[in-house]
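Once you've had a glance at the structure underneath, I'll fire off some questions.
With one protein chain removed, the remaining protein chains of the complex are shown where they sit.
For reference, chains read A, B and C in written order, and residue numbers begin at 1 within each chain.
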Amino acid sequence: MTDIEVRKLFPLLNQDIAYLDSAATAQKPQCVMDAVAEFYTRYNANPMRGLYELSLSATDSYEQARQKTADFVHAKQSCEIIFTRNATESLNLVASSFCERFVSEGDEILVATSEHHSNFLPWKKYAKLHGAVVRYLDCTQEGLYTAEMLKNALTPKTKIFTIAQISNVFGRVNPIQEFAEICHEMGTMICVDGSQSVPHIAVNVQELDVDFFAFSGHKLYAPMGIGALYGKKNLLEEMPPFLQGGEMIDYVSKEKTIFAELPQKFEAGTVSAGDAWGLKSAIEFVESIGFDEIERRELHLTEYAMKQMQEIPHVNIVGDKLPENHHGILTFTIDEVHPHDIAEIFASENVCIRAGHHCAQPLHILLGIPSTVRASLAFYNTDEDIDRFISVLKKIRSQMGYE
Amino acid sequence: MTDIEVRKLFPLLNQDIAYLDSAATAQKPQCVMDAVAEFYTRYNANPMRGLYELSLSATDSYEQARQKTADFVHAKQSCEIIFTRNATESLNLVASSFCERFVSEGDEILVATSEHHSNFLPWKKYAKLHGAVVRYLDCTQEGLYTAEMLKNALTPKTKIFTIAQISNVFGRVNPIQEFAEICHEMGTMICVDGSQSVPHIAVNVQELDVDFFAFSGHKLYAPMGIGALYGKKNLLEEMPPFLQGGEMIDYVSKEKTIFAELPQKFEAGTVSAGDAWGLKSAIEFVESIGFDEIERRELHLTEYAMKQMQEIPHVNIVGDKLPENHHGILTFTIDEVHPHDIAEIFASENVCIRAGHHCAQPLHILLGIPSTVRASLAFYNTDEDIDRFISVLKKIRSQMGYE
Amino acid sequence: MNNRTFYNEILTEHNRYPAHKHSMELPDFSLEGVNPSCGDDIVLNLKVENGIITDGSYEGSGCAISQASADMMLDLVIGKDVKEAQELADIFMRMIKETVTDEELERLEEASSLQDISHMPSRVKCAVLGWRTLNEIIDKNIS
Partner (left out) sequence: MNNRTFYNEILTEHNRYPAHKHSMELPDFSLEGVNPSCGDDIVLNLKVENGIITDGSYEGSGCAISQASADMMLDLVIGKDVKEAQELADIFMRMIKETVTDEELERLEEASSLQDISHMPSRVKCAVLGWRTLNEIIDKNIS
């Protein structure tokens, strides 16, 4: 695929802009926007309960989206996919319901220190509610977690270990399959935050043998407003619901409630069927490009950018030295220049990058850096975007009066 | 406005269909679909944290949507509007956070028996967690709640009373302003489920003086995937967050968390900015029609339908005899015919109505009817839709072998 | 989708004038079958002697499809041995899944009038409720 072919698919990118903030949210291809409109034009009704044709179509399209999502991450059954608003809701759901069912006084929850707040605060909240303790697994300065480190941290009391497949600061792939094996040997469950992995690499939850896997649609070219939680059926079945309301019960009286089967048990209220239809379209879009092509393009761009960044004095890349350990995520600092000033100068040239702690404040504390700058790529970026990024990067210190 | 003018605005309705299930979800005007696409074409970025132009536009459009929503229900300040997925999430949020802050052992929560499961199950869940008791306020067979009834039910231990402004089974407007006054005199807070009222009548939360007010976008011509909770600022400020994760904190270390200000405190993770932009467009659409016109059309249709229904033997309308106490919600039974069979026969003629307990099972138990059929109107319906509905209604008993 | 014909006379007759909808004294087996999602609820009663279903009845409430289907089922299985009843249940289930031959269909007699339900995913549960309950009784107690 040529750059021009790729760019044509993303209407927002047809302007004078270098969008390098895809780890925050991805731009949307036209087909995804069309799919959302298609849902409302052709299938719109409240799914699940209607007997009329239109409601059956709405239900059917929603369940097709679920099946597509299940296939995408290679879940065994579609009822193992719970639709949520975003990864944050997925992680709140699993933290709440898992802890309510499986965690009690004195237990431990192990959280990787590099986690996004969304995979950290919910565990802290529900650990506290159930009298458990949150412990942390620190990584090296390069963002490395090893089997050794994990083995040393697990105890017989560790009920669950939670870690991102790819951290939104480092971009390195953690060896989830190995970690899952180690955890399961200790009787520990493993929850994986896939927010930054599903847009970049093929995921197979059965091969990885993870117990839970959460991600957002909007980083995967889908609309905002839809996310997913994969969970192993036997675990989800044992867990109590999270949100309560319409569509998630079979019977309610003043005294008694019988919850619906999976997956409805975890989807209270009217579902976001339009956005789910958009997610289906986004997954089909990604599949039509293919992860081989996506990885090839993204690795090329990452290499192209890193090689130049490494040559600029006073620019320090966070994480590993090798481009293949970044998956398009380039977090960095510039000596003596505050990240917000860096971001502002980039912004003035219409290069969209992000400054701050990227919702990973405990990691920044561990690294001893209050905040950083992050440029993050998707396969729709081009060498030209990188050139633009590098040319601004080179002049930042001089613009701030240094050298 | 003529019927033809109205219908042209709703692409899905341009087919051989009588859509009479708007209380479940409303059809969407073209402008709303266009707005969602516009967001992704022009403003798409992750709101809140970026310093670059596009992210500022995303933030700005999201906050414009919040301001529009605040103005629509006449909130004093836009930070009193929390965006959620739907009314169900709004009600889970308020039940969780209100109970955590204000409810303890031995307190009471008073729930109207006609409530939708979404305004009933969350209160039950969090009441239990905090050792409080849920009590019920029953209505008459006609769906009437009076000041007298409420006064008799409130006790000094009642922390909050929750009731829909319009029940999704009866369609009658409850006297919320009067109820709020009664509650406040007793030191009880009042939470109102506005899911069925915002599409049909003008709402002013300050005049009503309610403490919380929840609704969904999708019943108000907006996309699925966006809802709102209004709460009085001083209460929301005192309440702890619900979902936890990105964007809702100011500072996090391993040990310490400082939550963000309103409204971010309650909006964890990436927000549904595209759907919020759709909600803004939907509200503008409703405002452009105007509630005078909406109420006029809907009352006409309700009258037209009810008059004919009342003449058909063996058809029993649930609730009040007067059309003005229905707001387009026509719940009924037919002697000796099961509601699912009724719905199926309607479905076979492409008349979209709904059978079941409409997520109001405790109410059905109170009424002594296991399930009912509901036709529900919006201003986009026409006399022709009603004619079609009535003509099927008339032949149902004979089709089932009666008479 | 229009003019779906499955509310035909066979169905409405069984619904209005069920032959087997009554209580039974001292049944050998009795089991409740429920479709929680739509509220159909029946109790199936059977008398079985030497492997033969000698009598049967049902009680409960639900839509015409669930009630008529249970009634037709009892018409069919009363007097048959348990193994044949299981075969018939199997044929009925396959009819719903559209994997049935014309010969098999004939064995279902009036119950074959429910064939069109296969196009109505939301009503399949109603049609199979009686059969599912029958199967459960046999699996648990007899075979």
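Remarks
Here, a contact is a pair of C-beta atoms (placed from the backbone, for glycine too) under 8 Å apart; a residue touches a chain by one contact, two chains touch by 3 or more.
What you see is a predicted model, and the numbers here were worked out from it, not measured in a lab.
The undisplayed chain touches these shown chains across the complete complex, A, B. One of A:101, A:128, A:296 or A:340 touches the chain omitted from the figure, and that residue is A:340. In the complete complex, the residue from B:142, B:207, B:250 or B:384 that touches the missing chain is B:250.
Residues of chain A that touch the chain left out of the display are 337-341, 344-345, 347-350, 356-357, 370-371, 399-402.
Think of the hidden chain as still there; on chain B it touches residues 51, 53, 56, 250-251, 258, 260.
Throughout what follows, only the chains that are shown with their structure count from here on.
At the far end from chain A, in terms of centres built from Cα atoms, lies C. In terms of their C-alpha centroids, the spacing between chain A and chain B amounts to 31 Å. Here the CA centre of chain B is 40 Å from the CA centre of chain C.
Note on chain placement: the centre of chain A and the centre of chain C lie 48 Å apart, centres being C-alpha means.
Those residues of chain B in touch with two or more other chains are numbered 340, 344, 347, 350, 356. Taken residue by residue, chain C touches two or more other chains at 1, 123, whereas all remaining positions touch fewer.
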